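A protein chain is absent from this complex, but the other protein chains hold their places.
Here the chain labels run A, B and C in written order, and each chain numbers its own residues starting at 1.
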Amino acid sequence: MRSSVKRLVSATAAAALSLGIAAGAQAASHSETFKIGVVTFLSGGAAESFGVPAWNGGKLMIDMLNKGELPAPYDQKGFGGLMIEAIEIDEAGGATKQVQEFRNLVQREKVDAVLGYVSSGDCLAVPPVAEELKAFLVLYDCGTPRVFEEGSYNYVFRTAAHAAMDNISLAKYMTSRGIKVGSFAGVNQDYAWGHDSWADFVASMGILMPDAKATTSLFPKIFAGQYGTEISAVMREKPDLLHSSLWGGDLQAFMLQASARGIHKRMQVALAAGDHVIPQLGQKMPDGIILGARGMNGLAAHAKGGELVDLLWDRYKAEYGVFPVQAPFRMWQGLLGVKTAVEAAMKANGGKKPTAEQMAAAMKGQTWEAPSGTITMALGNGHQAIQPNAIGTTKWDEAAGEMTLVDVEYYDAECVNPPNGIKAVDWIKAGFPGAKCN
Amino acid sequence: MKALSDIRVASLLALALLIGGGLALPDWALFLMTIGLAKALVSLGIVVQMRAGLVSFGQGLFFCIGAYVAGLMANFAGLTDIFVLTGISVLACLAIGGIFGPLLANYRGIFFAMLSLSLSMILYGILSKMNSLGGTDGLNVAAPTFAGYAPEGRALSLSLYLYTSFIVVAIGAILRTGFDSQHGLVSLAVRSNELRVEYLGASVRRTNAINYVISAMLGGIGGVITGLAIGHVDPEYAYWTTSGEFVFVAILAGYLSIPAVFVASIILELVRSFSNLYFPNTWQMVLGVFLLVIILTLPNGLGSLFHRRREGGS
Amino acid sequence: MDLFLVILVDGLIYGAWLFIVSVGLTLVFGVLGILNLAHGSLYAIGAYSTATAVGIYFAYGGDAFPLGSYAVMALAALLVAVVIAPLLERGLLRHFYHRDEVIGVLVTYGVFLILEDAIKLIWGVDPLFVYEPYDLLGMVEAGPLFYVAYDFLVIAVSAVAGFAVWYFLNRTRRGKVMLAVIHDREMSQTMGVNVDKVFLLAFGAGVFLAAFGGALTAPMISVSPGIGVNVIIVAFAVIIIGGLGSIEGAALGAVMVGISRAASVHLMPELELFIIYFVMAVVLIFRPEGIFVRTQTRKI
Partner (left out) sequence: MSTSASTGTPALETRGLMKSFGAVTAAHDITVSVPERAVWSLIGTNGAGKTTFVNMVTGYLHPDQGTILFQGQDITRLGPREVTRAGICRSFQIPQLCSELTVLENVLVALAIADPKPPSFFRKARESAAEDRAMEILKRFRIEEHRGRLMTELSAGVRKLLDIAMSMCGHPKVMLLDEPTSGVAAEEKFPIMDLVMEALTAENVTTLFVEHDMDIVTRYSDRVLAFYDGRIIADDAPDEVLSDPQVQRYVTGTAPAEASS
């Protein structure tokens, strides 16, 4: 017989069963640890350049914190004495998946804070949910300025400066190093990051080098891998400067193909976020490439030195056999930011494990010292960090057999970041009013 | 007549189960169920086409349209009423499905699959380019209101879930009657012998086009609910892997049973979510193995477990 | 150098690459009737194996005879085929020949998911580089442009590969048998063709071509996770345009896509993203089953 009822019952049985299994499987620990969900790319194109190095740095620092191996003011074990327990989630799979996973972290795994998100799409999608769930969320990497320019949140913070800084600094570098730029072209990925970076750079150049004219701007698909045609197009244009915000495998492939065709001999190449491919490319990264690290990270930080930097630098190198690039630095400044907030909150509430509200209150407008310099939650009403930046030029050190950065220019946070309450693009177009440069 | 009342009973039962379950479930599971059911509607659209022997690898197209209708209305028209949004996206998908349906109805098998895929990839491309719509980063969607009622927190997730449950049951009932209707039977005939159907005097193209439009509307509804539940829409909704998952659910469920589609969809959500937690580095592998095992062990899908359509007469 | 020529050269270089990464896909579909979504992963595995093999080659005194690295690349691809093809074909795909084509797509989608993580488990996420073969042949100066000679090698190789496949199918006995299977499986079975063997052979060839595509590409990219994903879609488009199962079609489709893409990058970059689907749509409107169609006649 063809009874819908019968079918339906068996169907729900199946559903209930699977749900039951799921519910049974869920973990529910309520010991006095600080549970932190860490979301970053463990697979896909952004894993190698951002996700994995960041999480490597994260694991390293969490371990050091739990052992209390960091120098003051971070010498207290874990977060204010609470052992840190991290749950890692792969960021691959799109914003929809990330919203679901975030809900699971907060509602099912009962984490005390979530630290994560490299993709700007995820950084836009998750905050409203954090707000709805009143969950403490720290965005540690993504670059889009839209997060706090379009929305305002109580429980959401970003401990890394947004991408405008990178391209402003790059433009400033041209002027301060007196690099003659009559025309410039761009090769950026065909998604928000690429488009924003190019727009910021063009705007900055418009203010700083009004005579330089932007010629062709190409937007190859992300993860395209093949850039022959774009390279030809740029070489035909013969601009003085080539701007690119490519990253990861795309940047490595582009540099291999472009340098093989001698593009760097015919024009100045400037990479907004280029530092993180140096360890892999090594000598394949030609000399004289101007590049930034989205903050005073990696080689630039190492060049400046300091107790915290040198300790982490050596431990990371010892642990993973390669020096830390920008991603671990951003993870570190995120973790230290959370630590600072948690411990400030505990000072306020008498040493109890802080609630999300208390952490948020403590995080707001907070300032702390990170390996990448002084981080200040200055923008977005104390929810968006600004940080100093550094741009340098690549030079192969024959003796040491390693790539170094020379002619490094350091920029104060207030010099390359807009003041609170004004959108980055407007600030640039207005000619950087109120910029404090030393 | 008897069968009809039979469906009525089943629907009421289903609704009771869903509501009862919903009240009992923890928040995370409630959300997972909402998403699972909403996405199941899209897969159900593929099942409608599967009954006529076609499998669309591009349902992401309508899933995405539905979601963006919600997103755009919320952002640019300040419209957040879920009933209105659902209505609009159904109409939008009806219109667009009405355009592509007759065109795609000429194609079969892998060509239909790949052509529908490329349609949704074109939408993906266009949306990625539209920086005014947030480009690849997409848009956030305001929480929905229910005819003036604007819940928050648990109340919101619960209302959303209940709304989804009602829609799911209603559509389930409608499609059951549709599957048992003349059109439904002719679709099955098309599946097994197009030539015969033409030689009996019916239009295979028309049958396929109708099914395509139906599945378009289902995709739209699934999209609008998902978009509102997630609170964010981006071009990924139209990406081929998204469509691939809908096909997976449809195949996992098989074309025999409607409840099976919803079960399959929820199971996939569970597997995905837990493999993510327990195997952050190999969750794709887990998903892949799961998929292969299902296809190997249940060639006719879950539906074949609790639905026999082989006693023909009686 | 005049724009038209640049577009032509760029288009051919890209087209050659497209062909080498898609020809295996069309061959496998033609014989096995399975549209292999894991093709991209096989391409990635080919790239990784090449990176490893060539790395070893130069680590153990390959510098004495650098050109040998090209042989190593081919061998690496061959190794991938010999190891993986029997596993997948005997172990999995053979169960689905009688099923709907779309099931085949889904099964290989599962394989794709598995391989993506398997690659990570084997090679980790750190990128590998094998630029030696890329630089070996030096550069070709053309007016304001430099081209890497390797690019032209890719054109040559994919032309040879294409011809080889064509020659095998149309001029050798085994190949003719394979064609027979393509045209009428049942018939050739009744005529005593060992279809199992033919399928394994064809799939092996397909895997080799996929891996070889990866091997050829490895020197010019950073071999890192996710390189396979995007290959699938372009390869699909190419063989849909050319007509599923048609070698000539894949060649023509690849060149069409390559040149139109080059043209759009040079003339109207904002269209680049759509160009491939645009070409596909246009072709399918006029040739619903691709340029080179095998019309299957139905007996009544």
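Everything that follows uses one rule, which is that a residue touches a chain if its C-beta (ideal position, glycine included) is under 8 Å from a C-beta of that chain, and two chains touch if they have at least 3 such contacts.
What you are looking at is a predicted structure, and each value in this text was computed from that prediction instead of being measured.
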Residue in contact with the excluded chain [from B:Asn106, B:Asn193 or B:Asn281]: B:Asn193
Residue of B:Gly78, B:Gly148 or B:Gly201 in touch with the missing chain, whole complex considered: B:Gly201
Selected from B:Leu115, B:Ile210, B:Val247 or B:Leu298 as touching the chain missing from the view: B:Ile210
Touching residue (missing chain; options B:Gly21, B:Gly97, B:Gly178 or B:Gly220): B:Gly178
Positions on subunit B contacted by the hidden chain, ascending: 3, 177-178, 180-186, 188-189, 191-193, 195-203, 206-207, 210, 310-314
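Throughout what follows, only the chains that are shown with their structure count from here on.
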Neighbouring chains shared between subunit A and subunit C, ordered by label: B
Centroid distance [mean C-alpha coordinates] between subunit C and subunit B, Å: 33
Contacts with 2+ other chains: residues of subunit A: 42-43, 190
Sites on subunit B at which at least two other chains make contact: 128-129, 281, 283-284
Complex contact set, residues of subunit B against subunit C: 55, 57, 106-107, 109-111, 113-115, 117-118, 121-122, 125-126, 128-129, 195, 240, 244, 247-248, 251, 281-285, 287-289, 291-292, 295-296, 299
Residues of subunit A that touch subunit B when the two form their complex: 1-12, 14-16, 18-19, 21-23, 25, 42-43, 87-90, 94-97, 99-101, 103-104, 107-109, 120-121, 124-125, 128-129, 132, 144, 146, 150-151, 190-192, 195
Subunit B partner contacts - residues on subunit C that touch it in the complex: 29, 35, 92, 95-96, 99-103, 105-107, 109-114, 116-118, 120-121, 233, 236-237, 240, 244, 270, 273-274, 277, 280-281, 284, 288-289, 298, 300
